[in-house]
Each structure stands twice: as C-alpha cells, then as structure tokens.
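A single protein chain has been removed from this complex, and every other one stays in its place.
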C-alpha cells in the first residue's frame, strides 16, 4: 500500500476536526518520510563510494536532513491539541534543511545517481513544507 | 511519488552489490515507514478519544512500535558493510512489536477506525519482517 | 558516567577544528538528550494519570519536544562540514518547542511532580539553545 493513501486515511480517522487541510498535511508527511529514507540511503551510498572523501558535506547534510524530516513527519502526524507555533518552527527547519541538502546533492547528481534521486526528493519535500508554512500562516 | 518506488530506486543506486533481495528490502523499509506513521497517528488519535483511559495499552504499544519501526527502516536502508547479526536482531524486535501492537489495535478495531487501519498496517509490517528474517537466514 | 563529560570527550576527539565552543555545544547536546528523556517520561506519566483528559496538550507538546530534541542532539553532535544555516534552523525550532512545552508543564507543576521536573529541564534546554543561537550568530 502506498504510504500516501495510508497517511491520509489515518489523518481522516482522527476524532477531532482538522486545523490544516488534510490532503496537504498527508502529502507533507509522506514527503518527509520519503526524504528520511532517501537521505539515509544517499548518505550510506556516499560512504561506500570510492570518492568518499569528496562526499563529506553531502553525507553530513543527508544525515541531518534525515533526522529533521523524521521529527517533522512525527509532529505533523499529530492532530491532538495542535499548536501553530511549534508546527511553524519545525516545518521551517525542515524546509531549510531540505533546501541545503538538495543543493549539495545536485552538485553530485551527474556522477552519482543516488544524489540525483535524493536531490529530487529533497526539492519535493522543501516545496510541500513551504506550502504547509503558507497554510499555517 | 510512492515511497515504495523511491526506496527501491535508492537501494538500486547503491555502488555495492546487494546482500538481500532489494525488492523484499524495499517492501520492508516502506512498511516500516508506513507503520511508523500509522502508529504515531493511532497513538495521537487514541489520546484524543473520549475513552482515552481505556486506550492506554494501545497508546503505549503504538508509541513503542513507531520507535522500533523508525530504527528498523533506517538500518535496512543501509547497505554499506552489511552485518547479518545486527539486521537479524533489530528485524526480530520489529516483528515482535508489530505483532503485539496489531493484537492490541485489533481489540479496538470495531469502535475506532484508526485502530482498524493501524492493525492492518502492523500486520503487513510484521509479515514482511518475517520474510526478511527468512532471507537473512 | 555522566553524559555531559562523555559528549565533551567525544567532541574533543574529532579530528577537525571546532566551529562553535565545544563546552557550550556539549552542554546543549546533553540538555537535548536529557529533555528527550524527560519529555518522553512526562508524556508517558501523563497518559497514566487519572486526569489524563486534562493532560492532552501536555502530552502532545512533550511528544513533539522529545522528537525535536532528539534531532537537535544528533545534529549538534556532528562536527564534520558544519553548516551554520542548518544548525540555526534546527536549534531555533528546539528553543521554540522547549519554551512551549515548559509553559504547559508549568501549568501542571503543582499537582504533577513529573510536570514540575520536566518543565525545569525544558527551561534549561531552552536557555542553552538560546546561547548556541548567539554563538552561531
């Protein structure tokens, strides 16, 4: 089953009314989980590359981005007693990390396929974080 | 983009040969991420329910299961210097937690839709963990 | 062994020069780990309380704060290829969450000892995050 559908189903099954559009929220949660995975994989693949010593900034930003996406996915999943200020703070951090990580991965996209794919996922996550920030206001 | 496809693409982009079938691995990673989300959501929804005091065991097992699935997804994503013993230990723990959490969520499936959906996801994750354990040997 | 000493020892053993004062960094890492623990414990204890339905906002903010502190401790521990913008974004989020969580826990400090202790830890973490933000500039 695609995670996307499941996240939306789970958000819809919550007993309280939603504070943010649930389609948008589900998309953001799904991109955060996908980005946690792609960044963890990209850091790991970069560690295995022969040119690992050129990949240190990529590895570091991927590990950071994975950790921030993880926390953001967990926070956005929670709908009980929503607090706009906390969502805003963490989604802002997530957008920043995804942007920085995308930029670095793009630099290696020509010679490392995992960087090319990961950069694309980071950009998708960055964009939906921006949309969630607009929705939070 | 469905997480399933992305996980598989990222596994395939790794520079080293695979130790476990990558289709199976990608399925397990995707179910662990889906289960991290559904358990976080089910705990949160249960906290919001009027009968929250009846839901304590469900909340606790969902929070535990989310944490174990999170670590398992991260570990299985890594293919550099694979160590069978460590994968076996964590996937065993994940299968156990998913089974326990599924059993508890099933008890509430009739009156809480989020428990019904979450139980299904826990069972899927439990099954693919069992398949991965078979593959590890 | 106290975590504080160990974090400092580990930071000092890194082969590269430090970008931020390592005593300050170690203090922030230690408070983030302590706050991850106290918030996880406070959420869990609140779920067990008879007045659980009054504790929903406390539970939710504690779970969020734990997740953000977790990611922040991991990020600040990394010294390879330091990026100021990413540290600033995540430590800002952490300071915000700790402040919000402290405020809520303080409201219950009179009748729940775990909230009193947790509020104190959140305030310590909030303060050292502010000091790290000053150091990042």
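By written order: A, B and C. Residues from 1 in each chain.
What we mean here is this: a residue touches a chain if its C-beta (ideal position, glycine included) is under 8 Å from a C-beta of that chain, and two chains touch if they have at least 3 such contacts.
Since this is a predicted model, take the numbers as computed values, not measurements.
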* Have a look at B:8, B:27 or B:78 and name the one touching the chain we're not showing. => B:78
* On subunit A, residues whose C-beta touches the chain left out of the figure -> 44, 47-48, 50, 52-53, 56, 59-60, 63
* **subunit B residues that touch the omitted chain in the full complex** => 56-57, 59-61, 63-64, 67-68, 70-71, 74-75, 78, 80-81, 83, 85-86, 89-90, 92-93, 96-97, 100
* To do: For subunit C, enumerate the residues touching the unshown chain of the complex.
  => 1-4, 6-7, 9-11, 13-16, 29-30, 33-34, 36-38, 40-42, 44-45, 47-50, 66, 70, 73-74, 77-80, 112-114, 117-118, 121, 124
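What we mean here is this: only the chains that are shown with their structure count from here on.
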* Would you identify the chain whose C-alpha centroid lies closest to the centroid of all protein C-alpha atoms displayed? => A
* Whole-Å separation of chain centres (CA-atom averages), subunit A against subunit B -> 19
* Structure fact -> When centres are defined as mean Cα positions, the distance from subunit B to subunit C in whole Å is 27
* Structure fact -> subunit C residues touching 2+ other chains are 56, 59-60, 63
